[in-house]
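Encoded as structure tokens, here's the structure I'll be asking about.
One protein chain is absent from this view; the other protein chains keep their places.
Naming follows writing order (A, B and C), and every chain is counted from residue 1.
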Amino acid sequence: MTETASGDVQGKSRLTFADVVPDAGIPRAGKLSGNPYLPEVATVVQIIQETPAIKTFRVRFDDPEVQRNFSFRPGQVGQLGVFGVGEATFAITSRPSEKEFIQFSVMRAGEVTKAIHNLSEGDKVGVRAPMGRGFPVEEWKGKKILYVMGGIGSAALKATIEYTLEHRADYAGISILYGATAPQNFTYQYDIVEWQKRDDIDLRLTIDRECDGWQCDVGLVPAVLERMAPSPENTIAITCGPPIMIKFALLSFKKLGFTPEQTYTTLEKRMKCGIGICGRCNVGPKYVCVDGPVFSLAELNELPDEL
Amino acid sequence: MATKFLAQEQLPALLEALAQGARVVTPVKSDGVVQFELWSPGTEVELDVLLAKQSPKEWVFPQCETYLRFDYTMAPPAEGAEGEAALPHETVHLRTTNEAPRQVIFGLRPCDARGFVQMDQVFGGYGGFYFDPLYNARREATTLFAVTCREPRSTCFCTAVGGCPAGQEGVDALFTEIDGGFLVEVLTAKGEAALAGVATAGGAGIAAPTGVTAGAVTGGALLDATEAQVAQAAEVKMAASAKVEPPFTLEGIRDNLHDNFADSRWHDLCMRCISCGTCTYVCPNCYCFNINDALVETKGERYRTWDNCFNPQYTEETSGHNPRAHKANRFRNRFSHKFWYYPDKYDSLLCSGCGRCIMHCPTRIDIREVLRVMGTPVAATAEGKEA
Amino acid sequence: MSRQDHIREFAAAALAEGRVDYFIGWTTGFNSSEVIPAFVKDPAEVDRLLWNPLCHHNLVTFLKRNMPDPPDAKIGVCVKGCDSRTLVALLQEELVDKSRLYVVGVPCDGIVDRRRLEKEFSDEMVDIAFPEKGKVVVTTRSGVQREFDQQAVLLDVCTRCRYPNPVYADDTAGPAVPEPGREETEPDWGDLADYEALSDDEKQALLEKVYSTCVRCFACINVCPVCVCWDRCVNRSRQPELVSQKVEPKSNLLFQMVHMFHVAGRCPSCGACDRACPVEIPLYLLHRKMNKELYDMFGFEPGTKLGEKPVFQVFDLADRFGD
Partner (left out) sequence: MADVVNNEASAGKDRPVKIIGIVCNWCSYAGADTAGVGRYKQPANVRLIRVPCTGRIDPLFALKAFEKGADGVLISGCHPGDCHYSEGNYYARRKFELAERMIHHLGIPKERFKWTWVSASEGQRWQQVVTEFVAAVEKLGPREGRAL
């Protein structure tokens, strides 16, 4: 890109969305029309207590029109907010084919999440979704998908797992390695039971320390990953979880021969507007809320090291 | 577009005519401090002091702006529900608020106007992302009448970033001070529309200035400019440009900032920085903001306020991790955003060279020096001069 | 030997002997009408350090909380009389580790109010020279030159200064300057007179006008040496939300009162906040008033006696306040 100092913007025609962003086909909240800051009012229809610290909220838009036309790409996020307290960004964890509700899994951590955890069924929330760039699931057709997740990281990958399971035939294989600190800290246990019944998924659960009555693996996720030693051949590896786990999981992938192009992760940054304007979630020139939060390791390696 | 001449004593009349259809904002000096204020007949427009303390950014992108109001109506507790359930809300009613009054900003400088052009790209969805209706409503309703700088300061470096003391980027009409008044170059349709109202309506109390020989009188304050006046204006512009010494070259600045990202001299350069945020709040280009909610019983609002990357909690995550905990990282982010991150997305620079950040920094951090040291290739830099 | 040479000598010695990792002083800014803080690490560079009536920065602010870089650095610092009082205020509460400091005191004849000089010209000042004692010569970019009497253009706090000689220093740069007799004379609170003469409504109107210009940039709080919460300031907290993030006169004034009450009894009115404010809000109306009341209540002047605790961290049974 030559350094055009004057940057004569005057003559530049108003760019439309499609001709600039390569993956422009992604549905985005308030895209170029309407007010992207205005949340859609939604009602909490169901609350599931996943673990002592994590609840899953199923919300339905009050406007049936919006609910019917709502679609999102696995891996996209949304802003769930309580009017009067604030908004925060969460991965959308419902099945992309689900038309009745949208689902967010929220770990109680700060002021907004505490307010969300105080909600009860029938309460009103504000939703601005979908946002961000999801996983390029179409490109992965015909490949094996390896999900490596820990703790609340399962929320970021849940929608993608559901999508790949619904289109199981398109993918050469699906294996899931899910780690948690203790047995009761696994989210989506009702889904895990279903996954265990299926023979076309290689599901491995692990907990950090030995615990009586636990038959599956024991050990930290990166260690178990290296024991599994999955072959990188024709495989896409996705990892999400606490930052420390992601760091070591990425090292393990490298050790196992995974190239940066076939390794993906999501970044957790402080976000406010969620639409690439307020400027705070940048890692180098990229904004995590619109250019991410999903990045391939190749993309991350190009960014300056300020994670 | 048209080139007119406005006599000096006709300026108040012109502003008054403009004030019929829009609010007029001009630099006003009150006890020594020059700021952009709402003009009213009788207020003296301050054009001698080159730059107001703050850029007129605030008039298009207010520092504190409520954009959403909501009212809860409480649902009666369901029968048999003991005690008050956690805030069972029956309905929440949203009202978006966005006043965008027609306004004319007179007396800003070309670097201020260029600041708006850079912000237009972010808020106008140029990068193909999102269109900000709040900012754009005001921006559409704003007409910018810039005045050419006659006495650039030593802290001005607009020519180094592609601007110039008579820059026309984002300017609807450029006024250049010449003998006896202003040469008015109308540059855009918006400028012409605003001034048309003045010329034809004759404006209350605007009389054709007596004793002005050149050019046909068009019945309003704006006369057709003569060649002599145009030539004199060109001279003024040339003289002004000559006074600005470009302190650094843009050549390869983006790649050098990329290579120098982990350089230890960022620490030396920011030793005297107190990480306050003055530089971003006086800057015509900085646009970062924060969003907050307020709630009193059942009535609440969501408002956005200016924010800046020097705020230690700007990037602090809920887990407590802060990628830019040390002020050197925040310091680096400001300059990298202006000369590397923003150009990557919008193909122009997020700096118009006004120099306010140098003038108003409590310890005079100098952006030109930072870019001289950090904008040059790693190998070729002389030993970084200690600030 | 001028004070400037003393400073350079002390700095060179401290750096050469490795007693300090870096030495903080003042140096010329981007033109000779500006003075900026200087951080010298190499003994050969001490000639950049200077001393003249433009050295208004209170360098003690670079010793607080997260400012030392590296955090455990041994630092040499120049302090004027008022700066030394802020240092004493920090030392009284052990907020700064004395063993890591080497303090060079600089007796001061008063600092020039650069902003007032700036308002004398519409053109830009490019040089401010001090050809002889008590004379200030300003040159602007278009070559205009004017002379001023130094006493006439001093900072307001300097005209009322009672501690021109540093209260605490390891070495002193040059001879002490004559001090006003502190026992005989009362402090001069003249700068508050016309504000205090206003009626309640006039005060409220004035404060509203002044605090509607505040942009909440935190320059006053970050430049203040005794305001040490740094990145945990309650002015930014949402839990509890003491000060609303809305930018309006009410919240801006409460924002400043948080600053003022947190430094009450530790702030000696050095004026660094007044000089740092980009929109020139008269903060002296608050911190000077506080010091006046503290003097009236206890005869207490902040940051003067090293062994003493700040006035709000102790109590005295003999206090006669309240009915």
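Criterion: contacts are C-beta pairs under 8 Å (C-beta built on N, C-alpha and C of every residue); 3 or more make two chains touch, one makes a residue touch a chain.
Remember, it's a predicted structure, so these values are computed and weren't measured experimentally.
The chain that is not drawn here is touched, among residues C:L50, C:V112 or C:L294, by C:L294.
Across C:L91, C:V104, C:L253 or C:L283, the single residue that touches the chain missing here is C:L253.
Considering the full assembly, C:L207 is the residue among C:V46, C:V60, C:L154 or C:L207 that touches the omitted chain. The chain not shown here is touched by just one of B:L15, B:V34 or B:C64, and that residue is B:C64. With the whole complex as reference, residues 196, 198, 200-208, 211, 242, 244, 246, 248-251, 253-254, 257-258, 260-261, 264, 285-286, 289-290, 293-294, 297, 311-312, 315-317, 319, 321-323 of chain C touch the missing chain.
We take it that only the chains that are shown with their structure count from here on.
For the pair chain A and chain B, the distance between mean C-alpha positions equals 37 Å. Spacing of chain A relative to chain C, judged by their CA centroids, is 50 angstrom. The mean-CA centres of chain B and chain C are about 31 angstrom from one another, to the nearest whole unit. Residue positions 290, 292, 294 of chain B each touch two or more of the other chains. Each of the following residues of chain C touches two or more other chains: 238. Touching chain C in their complex are the following residues of chain B: 32-33, 35, 48-50, 53-54, 63-64, 151, 153-155, 267-268, 271-272, 274-278, 280-282, 290, 292, 294, 303, 305-306, 308, 311-313, 325-328, 358, 360, 362-364, 366, 368-369, 386-387. Those residues of chain C whose C-beta lies close enough to touch chain B in the complex are 22, 29-31, 34, 36-42, 45, 48, 57, 61-62, 66-67, 69, 115, 119, 122-124, 126, 141-142, 213, 215-219, 221-223, 230-231, 236, 238, 244-248, 275-276, 278-280. Only residues 67-68, 70, 72, 75, 85-89, 91-92, 94, 96, 117-118, 120-134, 161-163, 168-170, 250-254, 258, 261-262, 287-295, 300, 302, 304, 307, 309, 314-319, 321, 323-324, 329, 333, 336-337, 340-341, 343-349 of chain B touch chain A when the two sit together in their complex.
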